[in-house]
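For this view, one protein chain was removed and the others were kept in their places.
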Amino acid sequence: MAKKDFELTWKEIPVGSIVHEPGNASEYQTGDWRSQMPVLDKAKCVKCGICYRFCPEPCIVKDDEGYYVADLFYCKGCGICAYECPKDAITIVKEEH
Amino acid sequence: MAKKDFELTWKEIPVGSIVHEPGNASEYQTGDWRSQMPVLDKAKCVKCGICYRFCPEPCIVKDDEGYYVADLFYCKGCGICAYECPKDAITIVKEEH
Amino acid sequence: MLEVRLHGRGGQGAVTSAELVAEAAINEGKYAQAFPSFGPERRGAPVRAFIRVDDGPILLRNEIDEPDVVLVLDPTLIRVVNVTEGLKKGGIVILNTSKSIAEIKKEYGITAKVATVNATRIATENLGRPIANTTMMGALIKVTSVIAIESLQEAFGHRFGKLGEKNYKSCQMAFGETVMEGR
Amino acid sequence: MLEVRLHGRGGQGAVTSAELVAEAAINEGKYAQAFPSFGPERRGAPVRAFIRVDDGPILLRNEIDEPDVVLVLDPTLIRVVNVTEGLKKGGIVILNTSKSIAEIKKEYGITAKVATVNATRIATENLGRPIANTTMMGALIKVTSVIAIESLQEAFGHRFGKLGEKNYKSCQMAFGETVMEGR
Amino acid sequence: MAKRVGAEGSFAVAEAVRLADTDVVAAYPITPQTHIVERLSEMVADGELKANFIYVESEHSAMSACLGSAAVGARTFTSTAGQGLELMHEVLYLASSMRLPIVMAVADRALSGPLNVWGDHSDAMATRECGWIQYFGENAQEVFDLTLCAFKIAEHHDVLFPVMVHMDGFHVSHVVEPYLLPDKEELGDFLPPIDYPYPLDPNKPITMGAFAPPAVYSECRKAQDVAVNSTHGTIENVWNEFAKRFGRQYKPIETHKTEDAETILVSIGSFNQMAGVAVDKLRSEGKKVGLVRIRLWRPFPLQAFRQAVKSAKNVVVFERSMTYGGTVGPVCAEVKSALYGIKDAPRIMDFIGGLGGRDMSPKQFEALFKRAQEIFDKNLDIQYETIGVRE
Amino acid sequence: MAKRVGAEGSFAVAEAVRLADTDVVAAYPITPQTHIVERLSEMVADGELKANFIYVESEHSAMSACLGSAAVGARTFTSTAGQGLELMHEVLYLASSMRLPIVMAVADRALSGPLNVWGDHSDAMATRECGWIQYFGENAQEVFDLTLCAFKIAEHHDVLFPVMVHMDGFHVSHVVEPYLLPDKEELGDFLPPIDYPYPLDPNKPITMGAFAPPAVYSECRKAQDVAVNSTHGTIENVWNEFAKRFGRQYKPIETHKTEDAETILVSIGSFNQMAGVAVDKLRSEGKKVGLVRIRLWRPFPLQAFRQAVKSAKNVVVFERSMTYGGTVGPVCAEVKSALYGIKDAPRIMDFIGGLGGRDMSPKQFEALFKRAQEIFDKNLDIQYETIGVRE
Amino acid sequence: MSTLNTLQKLKDAGELFMPGHRACIGCGEVLAMRQVCKALGKDIIIANATGCMEIISSPFPTTNWNVPWIHALFENTAAVASGVESGLDAMRRKGRGPSQDVTVVAMGGDGSTFDIGLQSLSGALERGHNFIYVCFDNEGYMNTGIQRSSATPYGASTTTSPVGKNSIGQTTQKKDMPLIALAHHIPYIATCTPAHPTDLAKKIKKAKEIKGPAYIHVFSPCPTGWGTDSDVAIELCRLAVDTGVFPLGECVHGTYALTKHIKDLKPIRDYMKLQRRFRHLSDDVIDQIQAQVRAHYAVVRSKCGVVTN
Partner (left out) sequence: MSTLNTLQKLKDAGELFMPGHRACIGCGEVLAMRQVCKALGKDIIIANATGCMEIISSPFPTTNWNVPWIHALFENTAAVASGVESGLDAMRRKGRGPSQDVTVVAMGGDGSTFDIGLQSLSGALERGHNFIYVCFDNEGYMNTGIQRSSATPYGASTTTSPVGKNSIGQTTQKKDMPLIALAHHIPYIATCTPAHPTDLAKKIKKAKEIKGPAYIHVFSPCPTGWGTDSDVAIELCRLAVDTGVFPLGECVHGTYALTKHIKDLKPIRDYMKLQRRFRHLSDDVIDQIQAQVRAHYAVVRSKCGVVTN
């Protein structure tokens, strides 16, 4: 796991401040930004994948059954998937705390 | 008459190195650049002024008789006036030294 | 000197409400500062803002590491933010929540003193939107008495024009409804 | 050290011919410099160039204020340029002119030693154009013996390709025709 | 009557620009300067400020448009930061050599790379040869006051130089704090209408920006150098006049408890306030320390500076930018230059910190004094240290 | 085998670029650098140099294109001067912080305004904080040698910094003079093929130019500062290796008759040669004078410099640029910084001249020594004087 | 761990821009960028201008990028990309560098494309580098807090084109960037939106195949800057196309074509009413804008040889 910015000493800074680990920002949990979240009604879902296409994170992937589900570690709760779902299979619900 | 660049002391430099005397570069004799010069054949000239229009200096002006003549203080001897004269009234001759 | 740290989300007005409190304090003749945690934080991202209020000139401009008060504007932030980080001994955490103090303390293991108010509900009632930043200032004033709540009225009016009154009302309600541990 | 100042017109190759002499001198194993009078001078404008030749390394890089030799490439420049300005005592002025030394000296009041050659004619004959810069180098060599004229052959070839030979020939002719006061 | 209001430094600058009845603003947004241009845009949109705002497409054009505007005699303001100041670098030299009285506020920011939008002085220091008058304000009040004064100084016929007003990005630009905002009445005739003596005008054609051949370039440059160095008097006069009217006194070099100080901290910018807290603390512990704030950075107030550190055996410089591959940071180089060879010259140590928004606290300033003492005591041949960095 | 040829400095630089088998040239014409790009264009047109020449639309883009080219691991060259160097100012900092081994030749030129296309060092000095390795060549041979070395230094894995090779505009760039031009054979393996360790490559994706928040920016900057200051060894090694192969030795600080010198002239650039003539003359008159040439300007060779002036009671700096409103010129500021506080620190006087192509002669250098002596003798509190200016 | 699983699945699906980025909730620009990257495929090198997309994806020491990516400055991205392309080309000729064909891509927001980086783009197009320039047009400087750019539409309110007593918001017309690109005689120009992902992917692939410079202009709604709900980015794209505000088309070697013909343009009110930046506009002004949009669409249509009406 990459060191965080506030952990690196100057001696650990790579030459040119290059980041050598592709995609390592994915350790950052953007799900923390969420105050509402998408809930999928599998009964309505036709597995078209439109939600996946339009998720800006992207954080929707197919589960083992072939449903497209949001990974809440990343989902920011924008609601685009719900808005775009042609079958209204996704609803956005307020997050509990 | 303006001081020349190699005469000015630093104390004489105007604020912002502004030139306050419009057109004072006309003291500079570009005729010195010339190695050939235009000669007008007044007999052919119809006083159309085309030479004046196209002189790049510009250094052709009307004389008292209404002929357009080159001021050799400035004329660089390009030959455009001769080339453009519709009546071939101007010839370019090599400069003597 | 009172030092306050606010937690909000990008776009929810944490910085604005900090500024309004500082401006109100200044209008009262006090010395005050408000500033954001200087970051390029986006809509939705957890953000922080700071308030300092004192009776004399304030010479510090660094971020507040050890606040007297922490204020959390958005209930969903409570699980995200380490609210008591750096909190001064005896400091207090003010939360926007519908839950009770006891529930909250238990759920999030907060040992510090806690005050709560359901600012989201109050804001929704008053402003038609669940944006609780200005509303929560009522709770801050209730808990700290750092300024008179009336001082916010002018500041709100100045910033929000016609909407100032609604915000002020919402704020007053929160002032009234804030419950504080041990008081 | 020999120091030469050339006078030409913008676009007539004064700098080029200075460079060629320096290059030829260098090829002979000598030390030499050539450089223009650093100015944004345009086609037709009077321009200057400089040559230094010596047997040892040259450490100067300033303009030549007191030349041993002044060379005027274009006859029409003689009336324009103060050719003897700064000329060292005993220095010589080399002019491209159809006139005789005596005529010239009288006409322009030159008291210094003068050498002449009708380089414009020679160039026109050899190159088909009245551009006398390379041709005049023959006169320079005749007067100063600063390099062997043969050394120019290579330099010209290098710079002008096929035209090098014609230039060289023109140069040789000028070498032959140069007349020098007091010799 | 002045009103005591709360506002961030950016807004305070904007208010000064409004009070000055500025004619033209040409600027491009960049963090942490954005609030200045946003506030000015509002003022123009609402008619509070009767200026033309030129929404340029880059900072290079911002400064270039300022040249044009100032050249016709319009009161001209711009502001920028960091990369923006860098992008207009080439143009800055023109403003000063053409003697155009432009006022620019800079919300100082670190330079890329790596990109960093936060505060330090690398942008400012990279302009220290450009011939502008430059000074620093440390809080909202100061940047308001000094922006107002900047117009008066720049446009003064004995000056006619552009003026840069620096403020620390975020630490001043974004901190809401109280300041006194005078109204037009209180302003009175402090800032007379601009009267640029050589405007471009068809009724009196002049040529501005002629090129200077070697035969005269040196003369032009010396004239400029002498001129900028002779603005000290006017700058102080304007500040004194300001003090008389508004009661707040600015000086090229300002001191805090330096009278008998053996060790003097020299610094620039808003961290000075915290350094002052540290000095007070150390004084209370019996340490003979003081603080010198360099307010006027260009032209550098050599004699005043020497005077201010006269008593010191040790000078400790704290600065917020680096000279990669140089002997010390830019402020320290100036300090060493200034004190080189004077009688009883103090020992000097340079600390570089607060880079790219890294916070400093009074405690850290206390630590600086102690670390410097150690270096002096042990006679270590260290030119500078970068502080607050994880080792 | 080396060939002794006559050529101006510009062409010598171009030959070095050709010998280096450079991959990419991205440059924009500006006097007095034009001959470099023109000669390189010819070489490319004739297939003598198998490079891509990117005919950028500005110097800002020239340096930006160099960033891109160097980032994929191509050997990259550019050249500029004066306003061009200014226009790319912002980008220069990127090349060094991103550690991209770009080589740039600069035909140093005065900065506008007033516009002046001739030589001085104001462009160079305005870049002294940008983190590049910078050194000066004084004649065609030196700029050839040093350009060649620049590739080796920049690309060395212990360095990975861009290198600027300065030469005086016109006085070196436009003077035809003899130099030894080695061929490929003699070059041998002196300059190995470039092997940039972190190229942009889809087969190993990296992110270059990430932004650094306050929490880590200082660390990045310190890492860069330490890195550039630790290139001294490699630079000297490369120069020593060059000397072994080609017989011409370069040193960060070079001295001429300084052993017992009481007065030492310190300078940079091609006027040094004439200063040397003056020193010889003065020595012949029995004066104890010497000359120190600063060849390596960044990172500044502090210890070597101190060593070189050790014997001196007086140091006289001659430099070709001004710091408008600063205490002294940039070179003198560095010199004062370097010598501040050392034992028996010499007296220092700064002379600024040769601005915008104003010629200097050996006689003028002699006069400098005498004027400095006067100032020292009379103990005048003068920081610098602008010389060769009509009063 | 489920997150690793997600990442693997996304990679398998060809995503090159990974989650965990800091874009605003519901950002249309990041969505557009993600689609563009996916269509480009992994053998690319990206040069990215300063702006939202750069800041949200690369807080050192981390990155959301799975492809080689370089950011230098705000205004020089096309020039950096020129260098990348030329460097690769020179090395390839000499048998060095990556073995596969690499597509060089420059990306910037409208600020860096229309304004501060226009010149570097123009230079790169003129020189004929084999690269793709992608402009993500969110009609303003969003990264610095929603200031106007020369892509901001007439009437829109931003922090530097604020509504005020004397101001109705932005007072200038949007620069015609595709036309500027066309003036450089480049072989491929296209407009697209993330709401039309198939069209977008097709155009990106065309741009990749054609040798020489390609200019791709992507409409990229910004909920934060435009003042919209967080779920309407795609809807806004659809409306922009269907109202004629943003015609979808391409221009291959100088020949125009609309790739989506809108017979009956929807009223722009449908598009504007979702956005706070237009909320202050009077009916008059909206009608005026409506007329302009129709007129412009007619011109575009005619250029494409589609008979008007």
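Each chain gets a letter, A, B, C, D, E, F and G, in the order it is written, and its residues are counted from 1.
The rule is simple: a contact is a pair of C-beta atoms (placed from the backbone, for glycine too) under 8 Å apart; a residue touches a chain by one contact, two chains touch by 3 or more.
Predicted model only: the values in this text are computed from it and were never measured.
Novice: Taking the complete complex into account, which shown chains does the hidden chain touch?
Specialist: B, D, E, F, G
Novice: Touching the hidden chain in the complete assembly: which of D:42, D:79 or D:106 does that?
Specialist: D:42
Novice: Give the residue, chosen from E:52, E:249 or E:303, that touches the chain omitted from the document.
Specialist: Result: among the candidates, E:52 touches the missing chain.
Novice: For the chain that got dropped from the picture, name the residues of chain D it touches.
Specialist: 10-11, 40-45
Novice: To test your reading of the contact rule: which positions on chain G touch the chain that is missing from view?
Specialist: Interface with the chain not displayed, on the chain G side: 115-116, 118-119, 122-123, 126-128, 150, 172-173, 175-177, 179-180, 182-185.
Novice: In the full complex, which residues of chain B touch the absent chain?
Specialist: Against the left-out chain, chain B lists 2-5, 8, 14, 17, 19, 21-30, 33-34, 52-59, 61-62, 71, 73-74, 76-80, 82-84, 92.
Throughout what follows, only the chains that are shown with their structure count from here on.
Novice: In how few steps can one go from chain E to chain G if every step must land on a touching chain?
Specialist: 1
Novice: By the touch criterion stated at the start, how many steps lie between chain C and chain G on the shortest route?
Specialist: Each step joins two touching chains, and the minimum needed here is 1.
Novice: Report back the single chain whose CA centre is most distant from the CA centre of chain C.
Specialist: Greatest centre separation from chain C goes to chain D.
Novice: Between chain B and chain C, tell me the centre distance in angstrom, where each centre is the average of that chain's C-alpha atoms.
Specialist: Comparing mean C-alpha positions, chain C is 79 Å from chain B.
Novice: Between chain D and chain F, tell me the centre distance in angstrom, where each centre is the average of that chain's C-alpha atoms.
Specialist: Chain D and chain F have C-alpha centres separated by 35 Å.
Novice: Report the inter-centroid distance (CA atoms only) between chain C and chain F in whole Å.
Specialist: Chain centres of chain C and chain F, defined by C-alpha means, are spaced 57 Å apart.
Novice: Using the touch rule from the top of the page, what residues of chain A touch 2 or more other chains?
Specialist: Counting only residues that touch two or more other chains, chain A contributes 5, 8-11, 17, 19, 22, 33-34, 76-77.
Novice: Two or more other chains in contact with one residue: find those residues in chain F.
Specialist: As it turns out, chain F has residues touching two or more other chains at 90, 94, 97-98, 113-114, 117-118, 205-216, 218-220, 222, 357, 359, 389-390.
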